[in-house]
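For reference, the structure is listed below as structure tokens.
Each chain you see keeps its place in the complex, though not every chain is here.
The letters A and B name the chains in turn, as written, and every chain counts its residues from 1.
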Amino acid sequence: MKQLLYGVAYYFEYLPYDRIDQDIEMMKAAGINVVRIGESTWSTYEPHDGEFDFSKLIYTLDKMDKNGMKVIVGTPTYAFPTWLAKEYPDVLVERQGNRLPYGARQIMDITNPTFRFYAERIIRQMMQVTREYDNVIGYQVDNETKHYGTSSRNVQAGFVDYLKQAFNGDLDALNAEFGLDYWSNRINAWEDFPNVNGTINGSLAGEFAKYQRQLVTDYLAWQTAIVREYTHDNQFITHNFDFEWRGYSYGVQPDVDHFAAAKPLDVVGIDVYHPSQRQLTGAEISFAGDIARSIKQQNYLVLETQAQAFKTWTPYPGQLFQLAFSHVASGANMVEYWHWHSIHNSFETYWKGLLSHDFQPNPVYNEAKKVGAAFKKLSADLINLKHTAKVAFVVDNASLTATSGPWMEFGIGEDAKYNDVFRRLYDAFYRQNIATDVLDPKLIDPAKYDLLVVPMLYTATDEFLQKLNDYVENGGHVLYTFKDGVANEHVKVRTTRQPGIISQAVGAHYEMFVDPNGEGLADSAGVFKDVDGQISNWAELLETDGAKVLATYDHHWKSYAAITENNFGKGMTWYLGCWPNEAIVERLVEHIVAVLGLAGSYQVQFPLIVKSGINEQAEKIDFIFNYSDENQAIIMPFAATELLTDTSVAAGQEVELAPWDVKIMKRG
Amino acid sequence: MKQLLYGVAYYFEYLPYDRIDQDIEMMKAAGINVVRIGESTWSTYEPHDGEFDFSKLIYTLDKMDKNGMKVIVGTPTYAFPTWLAKEYPDVLVERQGNRLPYGARQIMDITNPTFRFYAERIIRQMMQVTREYDNVIGYQVDNETKHYGTSSRNVQAGFVDYLKQAFNGDLDALNAEFGLDYWSNRINAWEDFPNVNGTINGSLAGEFAKYQRQLVTDYLAWQTAIVREYTHDNQFITHNFDFEWRGYSYGVQPDVDHFAAAKPLDVVGIDVYHPSQRQLTGAEISFAGDIARSIKQQNYLVLETQAQAFKTWTPYPGQLFQLAFSHVASGANMVEYWHWHSIHNSFETYWKGLLSHDFQPNPVYNEAKKVGAAFKKLSADLINLKHTAKVAFVVDNASLTATSGPWMEFGIGEDAKYNDVFRRLYDAFYRQNIATDVLDPKLIDPAKYDLLVVPMLYTATDEFLQKLNDYVENGGHVLYTFKDGVANEHVKVRTTRQPGIISQAVGAHYEMFVDPNGEGLADSAGVFKDVDGQISNWAELLETDGAKVLATYDHHWKSYAAITENNFGKGMTWYLGCWPNEAIVERLVEHIVAVLGLAGSYQVQFPLIVKSGINEQAEKIDFIFNYSDENQAIIMPFAATELLTDTSVAAGQEVELAPWDVKIMKRG
């Protein structure tokens, strides 16, 4: 990228009347320099099977071109026309034996050859129409693709083939590895393989989830290859990845392997939606940004984020401005709202855009104008910021799905699911202003980091766990949690003492685990002094093999350790054997940060958040955010120039931040 | 009607043994003078396809006739025989693609020709058998008819035809009006029209709901026309309408357009079920009665209400007596219990009747005797009471369904649905003893009223909204609420500033709305002084264009108005832009009542409820109810005669009411 992009999703097709000229005028007034178009209007472009009408797309492209607006074109495949459903009902995905009805988006079977045929044809048509536009800077393939639970006959067959290959046709090996003798699930001939929808076997289900994620990877690679036949060198290909959805972007996406699926793309795109108003913390922007940036160790695009959106998200004055720079501070080169204008019919009528239904300037639009101006002014300072982190999280789709299913009777509890654990740890580092990367076991190079945080890596290969032991032995540091290292890559629980291979570096093991059931923590080494020792959901009864005990339990299980610290080789490990409240996690992270000397120069923590990067001029840029309703102050550790206001600040000077304020400091 | 009717539903067919003589004797002893029979025993009357056996019906009719008991005969079509389901499974309604199993009532497809054929035949047979009975005073067609979600192939086809006609075959117009380009839902050929069950388009879904209500109207008209071929001039035709069910009659019925469906009937019938015991307020009897009376501006029949019913409804001593007059006070000419005797098997065993399973006199039956005696004594005074109201509610099925669907991502919140808003406003007027009518936009004549209350009229035509503006300009008054006037008649949000057309009379507008998220109201003009300003779920950020601000928000959004008052032409409007607690609504209504001088002569409010009417002798009758567990007193504004006790009361005299008491005053 050569400049900061500020964009909106724009649907000329949805407009109740043609007001494109006014729209573009208003966009330009707000400093908006890019629009994303085309990704959900197949039915407009191909009104009948094989009849194409790109007039609205061309009209939009021409207008944008004339006005110097850049465009990202989306392939329109995530929502398909009525005529296709009518002609070929089996393009509709079959989930748990039920074919979804026509109506919503994201209801296609991404493996269906008929769907692929029609998708390919519309993509090729659209590429021919759009590729020669100078202002088309890139393409987005599909949108928020997932597997949609596809489990139709061909998927079942494909999965059996996949297993046959993985096990070299050795059914006995498969039965043994997956424990299929249990409840007579043993499969004695490949042709007996049952539909996996009904399975209660966690290994089989876990492997099927992996296979379904592979289908997503394949599908995106297939689309990317088609688009790649047409793009020019200056046009990128991206995709809009999203995250586990809990009414907003909450954590690691279970249905897509972001790290694998992003490979054929030029640049990673994401959508980030988050709580706002009094509930705004910036944590979702940070974790999602860390993932997006880590995938390719490269800057990324925010293809969608909220403008007004819902009644609970409409930003307080100041927040929209602050939010734009939150994204940039994490490494985004583009911030693009979903969407320009609120829609007057259908499903997302009240997922509001930058403009309300009346298309008039409003307080949020007016604040966007300030963002646009600041982006323009600071583009050269803030584009392509490089980030470095001493701490990395290791996250893992397979562990996420393995710990989610009913087949596990896992019972850690509703509030301690994989992403809860990831987020409670992530947020503790975030709130203490420790920069982090987020990677998966296949991509991470431990040697690059001072500390790895490994939340609930339930299923992992011996090799990776051994690699972590080696990393520690050679001077690395790992923070482990309960349920780490329990099962092998096929979700078969290890027969060694838990936590298996990593016990060696952890210097402790356990044979039993219990529900705290009222039990709490007792501080053993001063780390948790004067903190409420409340834990819930899970307590491993740790016995040390040399590790130092940081906390034990406090009643029936007080002879067991709950949190340990260990020196192993030249490195150290921490093991969190229970599910504690936020205060305890925060203390543990503080302790580790202190032991390892990870703290940054700014001695602040949430609600003051600091993010830093190196710009193309090799200058160090610090973003300081006040995520609160109150005024805050910070003592500057350096002399700097505040870029938004062009103000010089002396080292040691107190800088005030209004509620929901942001300052951007260029050091020196 | 010539006399007050006091009735029960009577099912001779359900009796465990023939005790009709004792039953009639006990009815007569209780002053019961009418029974409703026949409406759910088709299988008894037509045991095999084409074989009819009305012996039990005739036996019952003869017995009733001999004993001078009037009879309302119900057509038996809302529950059909096993043999019909066996022979023609497609008479069972198909809902969301699933055909319901045989067993319950109200499971037929009201559009199915086979069902229509068999229903017509049994109706005609039954009419021939019953029409010549002198004591048959009327017929009820079907029972609590709704569309039951019918969406089978023929209904889908019918709906497409309906749209084709509505849009003169112009698909482009339909696509534009309904916003179908969104998510590639665009329909480019009529034959591509997808099954509407899966739609996520609020306009399409809203129109389908309208079409389904039309099916109910058509079905009742069809049955009425058949019955009409047989009735004599002195026999009426009615139907038993019911209301949105939340364990009791809560609000406007979403699945039937009462105002349209009642047209072919002679008299409106309803069923009213309501909380009882400590939870009895009389509000359900009042709102349901207001609707029933308003439909034809005429007295109505309570075809079903509770005697003992459920364990939570068994009336306290005094309540059954009070309740009978609550209905009469609202304009009912008949009060009929469901049902005479509790049923010994099946589904409604514990929906108890006037008698328990033992058929013995019991406290509730004994109280019914007092009702019967009082009805007999006061029939001439209380029959055909005329009511006048200065205030009318405008309610609207289409706005109800448009604001209910998931396709809206509407998010006002679980506690602020259409009927919640209707009821909170209705109840405030009720508790302040302001008489009201309830009508819909098609029927209402604004000029007849001093004040219209328009809760959440989300979808409306330009014409109607303009009519409301004109009404105000010419001296009328309207109380509007949030979400009024937002969308046109096809649930397409207006592109003007909200609240669209009515903004003119409201003198305010808004571009944004938020969740209060902890925000409250701040009093601006004294109306809400010293009231808890708590609001929830919804807050429109109003900016005035001349309106007076009655309340603003109190924190982040304090620069915006929340409740306004405006003079427009010769009239006034109030706009309630948020969802406040009951106390605030009550204050607002008090304020409006004071400004417009709407208060009645009795200076009381809930738990003392006063209802008034003019009888056939042009005398003014006031009913005074004490809906509480405590004694209450009232100062009489007039001299009057208390009719139940034949006591004279002087003006200014204090009249005491025992708990759950009723007094009936004839003025003068």
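Descriptive notes on the structure:
One rule holds for everything that comes next: a residue touches a chain if its C-beta (ideal position, glycine included) is under 8 Å from a C-beta of that chain, and two chains touch if they have at least 3 such contacts.
Since the model is a prediction, treat every value here as computed from it, not as a measurement.
The complex is a homo-oligomer: every protein chain shares one sequence, and counting across the whole structure file gives 3 copies, of which 2 are shown.
To be clear about the criterion, only the chains that are shown with their structure count from here on.
Subunit A and subunit B, compared by their mean Cα positions, are separated by 50 Å.
Within the complex, the subunit A residues that touch subunit B are 11, 13-14, 16-17, 40-44, 47-48, 76, 79-83, 85-86, 100-105, 277-279, 308, 310-312, 314, 316-317, 342-351, 356-360, 362-364.
Across the complex, subunit A is touched by residues 97, 176, 178-189, 191-195, 197-203, 406-411, 491-498, 511-515, 517-518, 538-539, 556 of subunit B.
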